[in-house]
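The other protein chains are all here in position, but one chain of the complex has been omitted.
Chain nomenclature is as follows: A, B, C and D, assigned in order of appearance, with residue numbering initiated at 1 for each chain independently.
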Amino acid sequence: MGRFILKQKKEIGLSPDALYFRGKKKIDHVLLRVIDFDANNLEENAINKVNEVLKYQKKETVTWFNIDGLHDEKIMEEIAIGFNFDNLILAGVMDTQARPKVQEYANCISLSIKMLQQDEATGSISVENLSLIITKKVLLTFQEKKGDVFEPVRERIRTQKKRIRNSGTDYLAFTLLDIVVDNYIYIISEFGDKIEGLEEKLLLNPNQSVIDQINSYKQELNYLRKNINPAKEMILALSKMESEYINEDTYVHFKELLDNISHATESTDNYREILSDQLNIYHTTMSTKLNDIMKFLTVFSVIFIPLTFIAGIYGTNFDVVPELHYKYSYFIMWGVIITVAIGMLIYFRKKKWF
Amino acid sequence: MGRFILKQKKEIGLSPDALYFRGKKKIDHVLLRVIDFDANNLEENAINKVNEVLKYQKKETVTWFNIDGLHDEKIMEEIAIGFNFDNLILAGVMDTQARPKVQEYANCISLSIKMLQQDEATGSISVENLSLIITKKVLLTFQEKKGDVFEPVRERIRTQKKRIRNSGTDYLAFTLLDIVVDNYIYIISEFGDKIEGLEEKLLLNPNQSVIDQINSYKQELNYLRKNINPAKEMILALSKMESEYINEDTYVHFKELLDNISHATESTDNYREILSDQLNIYHTTMSTKLNDIMKFLTVFSVIFIPLTFIAGIYGTNFDVVPELHYKYSYFIMWGVIITVAIGMLIYFRKKKWF
Amino acid sequence: MGRFILKQKKEIGLSPDALYFRGKKKIDHVLLRVIDFDANNLEENAINKVNEVLKYQKKETVTWFNIDGLHDEKIMEEIAIGFNFDNLILAGVMDTQARPKVQEYANCISLSIKMLQQDEATGSISVENLSLIITKKVLLTFQEKKGDVFEPVRERIRTQKKRIRNSGTDYLAFTLLDIVVDNYIYIISEFGDKIEGLEEKLLLNPNQSVIDQINSYKQELNYLRKNINPAKEMILALSKMESEYINEDTYVHFKELLDNISHATESTDNYREILSDQLNIYHTTMSTKLNDIMKFLTVFSVIFIPLTFIAGIYGTNFDVVPELHYKYSYFIMWGVIITVAIGMLIYFRKKKWF
Amino acid sequence: MGRFILKQKKEIGLSPDALYFRGKKKIDHVLLRVIDFDANNLEENAINKVNEVLKYQKKETVTWFNIDGLHDEKIMEEIAIGFNFDNLILAGVMDTQARPKVQEYANCISLSIKMLQQDEATGSISVENLSLIITKKVLLTFQEKKGDVFEPVRERIRTQKKRIRNSGTDYLAFTLLDIVVDNYIYIISEFGDKIEGLEEKLLLNPNQSVIDQINSYKQELNYLRKNINPAKEMILALSKMESEYINEDTYVHFKELLDNISHATESTDNYREILSDQLNIYHTTMSTKLNDIMKFLTVFSVIFIPLTFIAGIYGTNFDVVPELHYKYSYFIMWGVIITVAIGMLIYFRKKKWF
Partner (left out) sequence: MGRFILKQKKEIGLSPDALYFRGKKKIDHVLLRVIDFDANNLEENAINKVNEVLKYQKKETVTWFNIDGLHDEKIMEEIAIGFNFDNLILAGVMDTQARPKVQEYANCISLSIKMLQQDEATGSISVENLSLIITKKVLLTFQEKKGDVFEPVRERIRTQKKRIRNSGTDYLAFTLLDIVVDNYIYIISEFGDKIEGLEEKLLLNPNQSVIDQINSYKQELNYLRKNINPAKEMILALSKMESEYINEDTYVHFKELLDNISHATESTDNYREILSDQLNIYHTTMSTKLNDIMKFLTVFSVIFIPLTFIAGIYGTNFDVVPELHYKYSYFIMWGVIITVAIGMLIYFRKKKWF
């Protein structure tokens, strides 16, 4: 219900900077995690209070402050005050229904994107809103629930001492977005595999169940597209943004991200077309089959109808039916019947009906 | 009738600045309401004469002057003179059929947008034209009839002492447009809910009534789109307008408005596609069903036609039909009939017809 | 014939400045009319010679010189010489098949647009080419035949002493274009009314005649679109043209014109979509009906075919058919027949075929 | 075969400046013709050697050097050397499969366009590549075979002493392109005439032959479009090119050319839509007819099937069939039969099946 757009009556007319949670609560307690690092040092903590993270704003190290759970208005307000953010920014973070977007503010860049996850069993796509706030020294990330999607990045921070440990919050933001986009591509490629596999089924045994699958894939691809296309716009805007919070060297990564997400949207469109073509194949097959069935019925009926009529004529009980009494009438009737039948067959063969 | 465009013969060739009401009169008497406020003071009045509002032009406070009812040419003229507006502007306000647009004039910005409302019972969309004139100190709003759509904004002015009470006419205008756009999204999300719910009906019991619903939704979405798309253009133009009447800080809000309305138009397009897909599902189902029906008829007919023919042959009354007199003829006939029937069944099974 | 494009073999390779009339002669004698006015004075004359109008070029007043009938090459040449126009301009005026366009020349702006008129009886659209040449003090208008389309403007010139009498040739040109565009909208709104009215007919009684109407509307809308879209381009170009012949104040009017014509093209597209949807409704209804018919036929045939077969078996004249001689055979046959029929009915009911 | 694109294996990897003829040889010997003129003098010659034309490069007159036949590599090389052209330019001229394009070089502008010709008998379109090289004083034109398409221009050069004799190579190039584009429009208008004429046939007597015509027109329009659209791009590029080889005054002509070719492409698109609509009309008619046929068959079958069954029942030879022996049985049977038939008719009438 309302997978594509959702607005509740009570949300109409709310102030744009009201810290009001618009979404479904997916976690009970808000989790706060901090990773602080530079080329040489690394510190990882789960914290309880927003206060504990504020000190990192003044250190030269890079700090990643991850918040799981968006429903706690008090924490949001503390963050707003602690980091000196306009309420607008955190109101945006709390609106999980909003379109992916990027916006530059006086002291940060705020951006949001949809994380997609496919249910292995049903194949349906679920969506989670991810918000990032890039400041000079701290990257804030907001997720709706605890997840392990970004574990590879944490692993890279822990083990690699190269690029990621020597770059700023902007590069860290890129690696997170990169994982989100990689997940898009992974989901699409899984779909693609299934869709390309339908082809054969469709040719061998076209039936309603294949069609139901095609339709369900179509729906899921629509849903994908609806989430990925605005993300592409957002990344395009990001890659063109001239901001003090983004290092010159990071643009080449954003450009790659843009390439990847373009690849994703193009592939989605490709698969949509393939599904349409498959539906067309099905329709064509159905139409050919219907013609074959009707030809069969027609040939069969048309051959037997006059024969049955002839037999019917001589089943009448008129007192005077001269033919009934000739000795060879019955055999002549058979002759006529066979002649008519063969004539019909020749006629239909000429018409290429069988 | 004429929901999409309407032009009466007598309107052709009218001077563009003629104060001529083009629309349907929806209210008897024009209502004039004034709210005047700054961070500390608030004054709310219903007034009788345009004169009473003119004094606010020179006060430092923000004034919201709301006019319900557009048909009174005299009042319009008084406003034009009182606020020193070009007649063109008020002629535009009185043309309720015009496309949403924004235009900057020497001493104001004039803009119009369509307010949509869904009839709960029939689901059909009704439309009302809203015009705003933004001047330095007074915001004029023109509605076709009295309504309570903007009540939440009045409530916010009354209770909140924050952003809205500290901003100018441009921010006030934004909050009104925000409510209009929120209403778009609300209507679309209501539609969406119903449309997504059709899916199941369509798979379980595809019949003409589901189709009628799909078609009526399609029509309403068309109508929505026709009203929302120009509004999007208007807001885009507004967010790019460089005007002394719009404060630097307000642009971030216009940009958000643009995001929201983009979300709305995209969702409309998504739902249009879903409806098209649903029609396709219906067609596919119909075509599959027709094939099944015809297969059934054909199998059945083709099995019984030769059997009936055989029975017909031996119902003839020829004097000489040798087979009739053999003792086991009748049983042989049954044997032949059963053999033929089984042969046919095997043949059809091979053709995968049942 | 050739409503959409027309080119005769003999026109190929003509010099672009040849004063050659390309079109159908719709009037016998060329009519020349002059209206000359300023804020205070007004003079209206039918003249016989081009010479009589030339003097107005040097007066400070605004002069509207209207020419009905384009086929007289001599008059055209006199105009070219009298007003010192490049032959190209008047060659363009004489080519009634050309696309609407606007072009700035050294001493004037030349533009052309299609005037549309709907035949009340048949509903088909006829088209007339209108050319305007805007010079500093004289506006020349060229129509294919005498018409009263611009009478409201003449009336406004005669009676109003306001805007139109105080503005220049550019504003006068705008008022004429405004009427042309208003006529577009009027025609579309008439069409729209009829198209929206089809909906009901289509649901109650879908038949070939409704379809014929849909197709004829579609054709006329195509024709409309083909004439209006280039007019929109032309007006867009006009509204962006920086020319000494267009007063700063007139651009706001051109922009409104652009809004109006955009409204027109959008509505045309809307109605085209509605017609497509209506055709879809028709197809869906047809397909549902075909299914119903075939179900009916199948149920009926399938029930009676075996019954007739059973009756046929016992109509055979074999000497030995034991069942014939049991006393209750006939009644047993009825029993079997009724059982089979009821069984079939239950089967079909389960398959939801009726 | 390969009407839309053609590439031979051996052409892959050729140097871009190789003077290699890619196309079909349509003429045996290369023809060289020269027309040299200014306002007062005119000289027309067929020449044998490229050498003879080189002297005109230094004269103040305008020279038109026409080459019919592109297969002679030696002549091409002589031209390249004599006029000091980069080999790339003439390699481009010899590639008759290339897309229309315009390119500015150090000492010339090179452009190519497709000339179309319609076979009067079959209606199929044939295509010839035309290349122009505009230098300061000489215009070189390359055609695949001898033709009289440009005869009107030669005639104008010979007889008129006006514009064409007083302008440069750029205006001469324009007049040639103008004829090519006029021919496009002529062909489209001929097609259009036929297509608009199909409408009536389609309504009166829709059959496979009309459909075959629609499909063949569609194909030819596709082919037209494929050749005209890149020509439009080329002319657009030409009209925006700032080059010393194009006189300021000539741009207004290029703009007109652009208008004309836009008219052509729009009309092609219009006719494609009309053909699509006609196919739709056909489908709708077919579907309506199929419904009518099936209704007819169903009504007829359904009325007679039970009647025949009743008659069959009383044709059985059971010893005991009590009804057979009542005196009025036969007449009662007729009564039942007629009642059933009338009942059926009333039922079908109610269902609006006839």
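Keep in mind that, in the parts below, a contact is a pair of C-beta atoms (placed from the backbone, for glycine too) under 8 Å apart; a residue touches a chain by one contact, two chains touch by 3 or more.
Remember, predicted model here, so these are calculated numbers, not experimental data.
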Of D:20, D:56, D:251 or D:304, the residue touching the omitted chain is D:304
Out of A:57, A:97, A:117 or A:183, only one touches the absent chain, namely A:183
The listed residue (D:201, D:255 or D:283) that touches the chain absent from the view is D:283
Chain A positions in touch with the non-displayed chain are 151-153, 155-156, 160, 162-164, 175, 178-179, 182-183, 185-186, 188-189, 192-193, 196-197, 199, 203, 252-253, 255-256, 259-260, 262-264, 266-267, 270-271, 273-274, 277, 280-281, 284-285, 287-288, 290-291, 294-295, 297-298, 301-302, 305-306, 308-309, 312-313, 315-322, 352-353
Chain D residues touching the chain left out here are 1-9, 11-17, 88, 92, 98-99, 101, 103, 105, 205, 207-208, 211-212, 215, 218-219, 222, 226, 229-230, 279, 282-283, 286-287, 289-290, 293-294, 296-297, 300-301, 304, 307-308, 311-312, 314-317, 321, 323-325, 327-330, 333
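In this section, only the chains that are shown with their structure count from here on.
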Matching the CA atoms of chain A with those of chain C requires turning by an angle in degrees, to the nearest 5, of 145
Taking each chain's mean CA coordinate, chain B and chain D are separated, in whole Å, by 41
Note: chain B sits from chain A at a C-alpha centroid distance in Å of 25
Multi-chain touching residues of chain A, meaning two or more other chains, are 315
Among line, ring, star, complete and other, the chain touch graph is line
Every chain pair meeting the touch definition is listed as A-B, B-C, C-D
